[in-house]
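Please read through the structure below; I'll follow up with questions.
Apart from one protein chain that is not included, each protein chain of the complex appears where it belongs.
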Amino acid sequence: MIPSNFSYHKAKSLQDAFALSASLGEEAKYMSGGHSLLPMMKLRFATPEHIIDISKIEGLSYIKEEDGLLKIGALTTQTEMERSKLLIDNYPIFKDASKLIADPAVRNCGTIGGNIAHGDAANDQPSLMLALRATLVVEGPNGKRTISIDDFFHGFYMTALEPQEIITEIQIPQHKKGSGSAYHKIERKVGDYATSGCAVYLEIDSNKVCTQIGIGLTNVSTIPLRLSRAEELLKGNVITEDLMKEAGKIASEDCEPSSDLRGTEAYKRSVTNTITQQMINKALSRAQN
Amino acid sequence: MKHEITLKINGETVTKEVDSRLLLVHFIREHLNLTGTHIGCDTSNCGACTILLDGKSIKSCTYLAVRAEGSEITTIEGIAEDGTNHPIQKAFHDQHALHCGFCTPGMIMRCIDFLEQNPNPTEEEIRWGISGNLCRCTGYNNIVKAVQQAADEMQNQSV
Partner (left out) sequence: MFNCKTSPEVGGMGHSVKRKEDARFLHGKGNYVDDVKLPGMLSMVMVRSPYAYAKIKNINKDKALAIEGVLAVITGEDLAQFNLHWMPTLLSDQQMVLPTDTVMHQSQEVCAVIATDRYIARDGAEAVEIDYEPMQAIVDPFKALDSDAPLLRPDKEGQKDNQIYHWERGDRAKTDEVIANADVVVKERIFLPRIHVASIETCGCVASYDKDTEKLTVYLTTQAPHAIRTVVALVAGHVGLSEEKIRIIAPDIGGGFGGKVPVYPSYVVAIAATFLIGKPVKWIEDRSENLVNGFARDYHMDCELAATKDGKIQAFKVKTLADHGYTDSSANPSKYPTGMFSICTGSYDYEHAFAELDAVYTNKAPGGVAYRCSFRVTEAVHAIERMVDKLALKIGKDPAQLRMENFIKKEQFPYASPLGWSYDSGDYHATLKKAMEMIGYDDYKKLQAEKRKEGKLMGIGLCTFTEVVGAGPSKDFDILGIAMFDSAEIRVHPTGKALARFGTKSQGQGHETTYAQILAEELGIPYTNIEIEEGDTDTAPYGLGTYASRSTPTAGAAAAMAARKLRDKGKKIAAYLLEVSEEDIEWEVGKYFVKGAPEKSKTIQDVAFAAYTNIPPGMEPGFEATHYYDPPNLTFPNGAYICVVEVEEATGAIDVKRFVAIDDCGNIINPMIVEGQVHGGLTQGIAPAMYEGIEYDDEGNVLNGTFMDYLVPTSVESPHWETGHTITPSPHHPLGAKGVAESPTVGAPPAIANAIIDALSPLGIEHLDIPITPAKVWEAIQAHKK
């Protein structure tokens, strides 16, 4: 319940954050929403000597469409995303996911940037980012750069972020007519991490041919998993029930779940199959409306 | 490391010295002696510690006191004048939505935020809306009824 001793530093700006991080070194961790890091510190699983609070940095909380992109500031909270009319109307996958991320009070603090930067395949947003083919804008003392979501996750709690770097913006190709998206996760109870989760984004043309598709899986692999083989199967084709079944089968084969308190590997593979089919189907019907 | 923080708590401005690692829930309970906010777990699941920070319901056990510098906090003690009831408190009483009372302050604070965002909720929306607050006593049926009553009353008030 009580974290070990540490020193708290509030970053007033990005530059301030970088400077603090550089001077305090390896034992300093950034905290935005704090609802991944602080719980670990309370159980003393994490014992950083310094916390740099970046949650008060101005100008990093927004949701807008610009230059053909949906741009979300990294400090935008899950609740802000849940309530955004822009997202509800045009990117329903976010509303699907928001309802299932932790619980409402935690969502008031948790940020999308934090959910991604934590580098945990159990978090929900990473699979959405894969499905939506997001690009992350990252800033550090050496300037700004972009990282494709496919290059971002390196391992358990390990990402492409260099020391001092902070995600500042998430960019997603702006939705088009004929696009649909959906997310669901199977959980043991509300607020749990996923037993298995699946995010799907797709576009179909006037002939119902799938012209673009992204499928991401939650918590069934060490790093958030793109279901590339299923994407290749479906892209360029009309998505039939048979193809959906095959995609589900691929999902059960390509995921790498571990047996744990949420279920055996066999169970997880099976439900991954089921929800992948369900989410492709849901994204498809949304695309058709 | 010590920090001097100034913040508003139930309308009153306070300035206190806090350690970096002091959790907001302990600051409220021990430093401000407002013991209505409770602690029920150590993994941010139970919601007994829920308060309003700048109008939003948050779990004060997962928030550093020092981070609350400059904010406006409302706890259960601050939602109604002494001897009066907020519509939600009245509704909890009318609908028998509390037994032991331990989850109640956090539940009420969460309901205030929930109804602010969703003034006319369905039963399903209420159940999802309070899903971050555990109750072991009531079985939730009457809490749902209380939220429905409060929603009606607050809608009528604002008309």
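Should a chain be cited, it is by its letter among A and B, assigned in written order, with residues numbered from 1 in that chain.
Throughout what follows, a contact is a pair of C-beta atoms (placed from the backbone, for glycine too) under 8 Å apart; a residue touches a chain by one contact, two chains touch by 3 or more.
Worth saying up front: this structure is predicted, and the values here are computed from it rather than measured.
Visitor: Out of B:6, B:120 or B:141, point to the residue that touches the absent chain in the complete complex.
Guide: B:141
Visitor: Using the touch definition from the top, which of A:140, A:191 or A:216 touches the missing chain?
Guide: A:191
Visitor: Can you list, in ascending order, the subunit B residues touching the missing chain?
Guide: Residues of subunit B in touch with the missing chain: 19, 21-22, 29, 33-43, 45-46, 48, 75-77, 80, 85, 89, 92-94, 96, 98-105, 108, 123, 126-128, 130-144.
Visitor: Considering the whole complex rather than only what is displayed, give the residues of subunit A touching the chain that is not shown.
Guide: 1-2, 4-5, 43-44, 103, 186, 188-192, 195, 261-264, 266-267, 270-271, 274-275
The rule we apply is simple: only the chains that are shown with their structure count from here on.
Visitor: In whole angstrom, what separates the CA-based centres of subunit A and subunit B?
Guide: Here the centre of subunit B sits 29 Å away from the centre of subunit A.
Visitor: Which residues of subunit B touch subunit A in their complex?
Guide: 1, 3, 20-21, 23, 39, 42-45, 47, 50, 56-59, 61-64, 66-67, 69, 110, 113-114, 117, 128-133
Visitor: Which bits of subunit A are touching subunit B when the two form their complex?
Guide: For subunit A paired with subunit B, touching residues are 1-8, 10, 34-35, 38-39, 42-43, 51, 53, 55, 79, 83, 99, 102-106, 108-109, 190-191.
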